[in-house]
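Only a part of the assembly is drawn; its chains keep their places, and the rest are absent.
Which chain is which? They are A and B, in the order written, and residues in each are numbered from 1.
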């Protein structure tokens, strides 16, 4: 199956599960994701103090409906978005007038069911289409939510891809949304595929850590349990909403000039005619936690359409038809291109810095002066040689030359093979450990 | 009476007086301004050396006119703009052809009388409407200027509002223009009202010094007499032309990044859809003197319409109808908003910097996830907590969040009351003196 098709298939398996910030929906999700990955599952018990927060009671739900005359008008079994997440149990009969206070609709999108939660204020509620509500006659309704809120635990998962260095790249996807395909089964599927790919390839320079945790409280729990490890994280990416055809969108880390910010900006500029590059702001996904001032990690957010800007966002329209294999695949390739930069950037130093080296006798330059393509073909060579003073990395050079990193990296490889470049080991690559052989990039 | 009405009433009282850089017009003006303020009047004698300048002879004028056949064609008693400021006395009869060399008109604005002075080149002249001149037949005219230029003094006034700190905020308005309402009776009235307001309120952090001096030579005389005090001035504002409905306009200090520059820019951006923010240039009002390289103070210029850009500028059309109470009031409020920033900015440090603190259990966050207003309401909280690393002031945060300072300051107050913020006393507020209790901002 194709790359995109593989990822879409995983999304289809995960779609029906009723996830929330705790409960069996998350466990079942991690079980499926981990089928072909060495995924470790961690449980953090209810009541545990995690940074400023306390792990709440675990929520599980078996059934829920609104029925009239024994007929289900709103049915959790058909769509788990129908229940407000973390609803307390209820089993009552009440007139529509009273029930309305617990009903959520989207009057401007009358056929869609909204997605709502109330994790920390005990309440219950149903979400339904406005068109459904409009057809509900006055009178009494049977209202059932067969849920439990009880001591239990919060669940998160981790996949670690060992690298040459203890320096880490973090990839994070939230796993707390129920039947919403783009937000965030897409992020789960793309990152899991990346993990699988990395596990089967050569040992990377960095250690990669893929974290699958519920939004906010899950990221906070992970940070609380991994505070000792946080200093290893060099670069990180929150992946959310990468199955639609919009954007691409990258929101920079709080630092704004972290290497991942520059690498993602570079990749997106070469991948799309007008990508959206956003400065950090303190709302959104779990980059909020990784970029809180006490951590301030170089972690950005990658999306296709920016969240909240498209009509399907947080509604029943964010379904399996909304995302497409080809978008999952292109999102995958953009992240992979960023990883290529972060893994393989280096700092060239010219061995022939005075005047231009003669490329022609090394077979690196088309010989006839009037060849229209000569300059274009040689552009990367010229830029690299001119900037190979130890103060520029390949990414610096690619940005300055407005050429894709891959083109510059390949040209640099040829120049190094010709003896015209060496690597500045002093400035060196930060991930190369003492005593380990340097990476074989040529 | 309303705020704007009060200030307009003061302008009306001051309007008829014939001010110049010296003389009784300035003294009478300061007497009226000081009626309800503790205004100190200073006299600097003719011949006194003030920086590079020498205080000139004092100029006073009692009457002036051009008459034909005993009838006044141009009459100082009707409008004091008719005489070129600092005109030497004259009592002659002369033909129109000779008189013309002493007449100033505005051919493109034929019904307006221009404003002209000649402080340092002894001469005399009249200003009149071109339409008046066009109706003056050839022949002899009686020309009288009953003025005196004699040893005396230059007069300026000061109002000091004591503060907790010796660090000062300077507010300056020039008092040398005769019957011109916007330039600068508006500046006198607005600043005097600010002084009155500050004197009746709580002790401010800064000491405020309001200076009422003639343009250029007056500011220079003040600087010469106050050189020892200049190092106390932290922030300063020249206020001129704040009664018209244009702008608002702020011209930055020579430093360009003084706190007052950032504060005024912030206020104006939130007060008007497209304020004019100008880099410093060495012509204009008395910011020229305060920003000369030997002083280089953080003093900017606040105006509504930029001087010289509107047809009424320096003409008889800059009269009591040109300015309006509501514009005086809005100018007042913009300066007051700047003072609020300069007085009340502080540098928050989060007590819970790792991950986001849980706002919900502190009653600071609307609990239901789908609440459309929730994110907006919480925006200031999130920005403050994210940037509360001791490297950002509330103004920094307001600018970054594109929120008004007042909204951020109020949110910061709530967060501090909840124990989530403390003030960075080390970076501290520069105006807090040793041994004095810190300000009670909460």
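Note that a contact is a pair of C-beta atoms (placed from the backbone, for glycine too) under 8 Å apart; a residue touches a chain by one contact, two chains touch by 3 or more.
Worth saying up front: this structure is predicted, and the values here are computed from it rather than measured.
In this structure file the full complex is assembled from 3 copies of one chain, 2 of which are shown.
The definition used in the following text is that only the chains that are shown with their structure count from here on.
Once the centre of each chain is set as its mean CA position, chain A and chain B turn out to be 53 Å apart. Interface residues of chain A facing chain B in the complex, by the touch rule stated above, are 50-53, 85, 104, 114-121, 123, 216, 219-220, 223-224, 227, 254, 281-283, 288-289, 291-296, 314. Those residues of chain B whose C-beta lies close enough to touch chain A in the complex are 350, 352-358, 360-361, 367-370, 375, 378-379, 382-383, 385-389.
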